[in-house]
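Complex shown without one protein chain; remaining protein chains in place.
Labels run A, B and C following the written order; every chain starts at residue 1.
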Amino acid sequence: MKDVRLLTEPFNPGAFVGPFSNAHPGLGGICSFVGEVRPGDGVEALELRHYEPLTLPGMDALADAALDRFDLMGLLIVHRTGVLLPREPIVLVSAAARHRRDAIQAVDFAMDHLKSDSWFWKREKRADGWHWIEPREQDHADLARWQEKITQV
Amino acid sequence: MKDVRLLTEPFNPGAFVGPFSNAHPGLGGICSFVGEVRPGDGVEALELRHYEPLTLPGMDALADAALDRFDLMGLLIVHRTGVLLPREPIVLVSAAARHRRDAIQAVDFAMDHLKSDSWFWKREKRADGWHWIEPREQDHADLARWQEKITQV
Amino acid sequence: MALKLVFLGRLADAAGGEEREVAAVPSIAALIAGLEPDLSAALGGPRVKIAVNGNIVADRAMFTLRDGDEVAFLPPVSGG
Partner (left out) sequence: MALKLVFLGRLADAAGGEEREVAAVPSIAALIAGLEPDLSAALGGPRVKIAVNGNIVADRAMFTLRDGDEVAFLPPVSGG
């Protein structure tokens, strides 16, 4: 089961993971990652903008790539857009599989791609106003891990 | 925060993950894995036996090793013992961290060690009675991944 | 006889808004050249990708625009 969603309002990850888990009665393991707006560093709010014609199809294609690459029973991707406050969940990825390695690796794969390869533009609000967040080198290094693996196989 | 528990009764993973997440207000991400008794293959029940003087100290030492190895804010390990029915959760590992890679890798590390390096003996009940489960080669290969990394560093 | 332009991320600041309409022109080069010089410079860089009607343009020099097209300017996405 593939379930990919963009949400404009705050969400409770448990309210998605519970039904997702119940939808796969044959699973052996389920791995979930929740990313939250990290408090501190003077950040008062985070805004995520996206471009509808690219963002949701891109997330859907990423889910297909993970389902194709790992032996999964289901994959859930939930991503916020709009203005978020510190501690609000930004992203939830949950993978259900017969075996734990597939579930854990699929979450790792999906998060690396969501972070660096998906169509979101972010800006932070600080005391002196809004500031756009630039790409990070670490994200590209994270993504390269999966490309190397393809070459090695 | 380190929280390591052996439980003799069925548990709801969400009831542990929620409070664990709330206990770390500065986190950036939380990764959780839940392993369940996989239904099918004619398995009617699974029994996990342990040896109290070794099992809980072993899990505690594993948690310390993960906290030492990865940049975590907290680690939660919950493991069932006794007789379990198909679909009941056996194990929950949850790691809270500032950055996602530490959280995901800590869960991967803890699960590999729990599966192959902790003091649990398991037997399955089938139509013809109880059968002890032998060690698996795959578990040793999973564990070796972390030892190689130590050598490489 | 118009094109709809969409500016993502910091390009919305450079354009003074997230969207605008301009008169239709046949090429992306002509479209960019017709905008304010600062915005034109910001959009023309190699790191800015362009999507037309939701599809990324592979070769912007060869691409022909048509009346009613939605042209989106996409700067590098933000890090995690």
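Everything that follows uses one rule, which is that a residue touches a chain if its C-beta (ideal position, glycine included) is under 8 Å from a C-beta of that chain, and two chains touch if they have at least 3 such contacts.
Everything numeric here is computed off the predicted structure, so don't read it as measured data.
**Student:** For the full complex, can you list every visible chain touched by the one that's not shown?
**Tutor:** The omitted chain makes contact with B across the full complex.
**Student:** Of B:Arg49, B:Arg69, B:Arg87 or B:Lys125, which one is in contact with the hidden chain?
**Tutor:** Checking each option in B:Arg49, B:Arg69, B:Arg87 or B:Lys125, the one touching the absent chain turns out to be B:Arg49.
**Student:** Spell out, residue by residue, where the missing chain touches subunit B.
**Tutor:** 35, 49, 51, 53-54, 57, 115-123, 132-136, 138-139
Rule of thumb we're sticking to: only the chains that are shown with their structure count from here on.
**Student:** Hop across touching chains from subunit A and tell me the fewest hops that reach subunit C.
**Tutor:** The distance in steps between these two chains is 1.
**Student:** Between subunit A and subunit C, what is the separation of their C-alpha centroids in Å?
**Tutor:** Roughly 27 Å separates the two chain centres.
**Student:** Report the inter-chain centroid distance for subunit A and subunit B in whole angstrom, where each centroid is the mean of the CA atoms.
**Tutor:** Taking the mean C-alpha position of each chain, the two centres sit 23 Å apart.
**Student:** For subunit B and subunit C, what's the span in angstrom between their mean Cα positions?
**Tutor:** Centre-to-centre distance between subunit B and subunit C: 50 Å.
**Student:** For subunit A, what residues touch not just one other chain but two or more?
**Tutor:** 35, 115
**Student:** Among all residues of subunit C, which ones touch two or more of the remaining chains?
**Tutor:** 80
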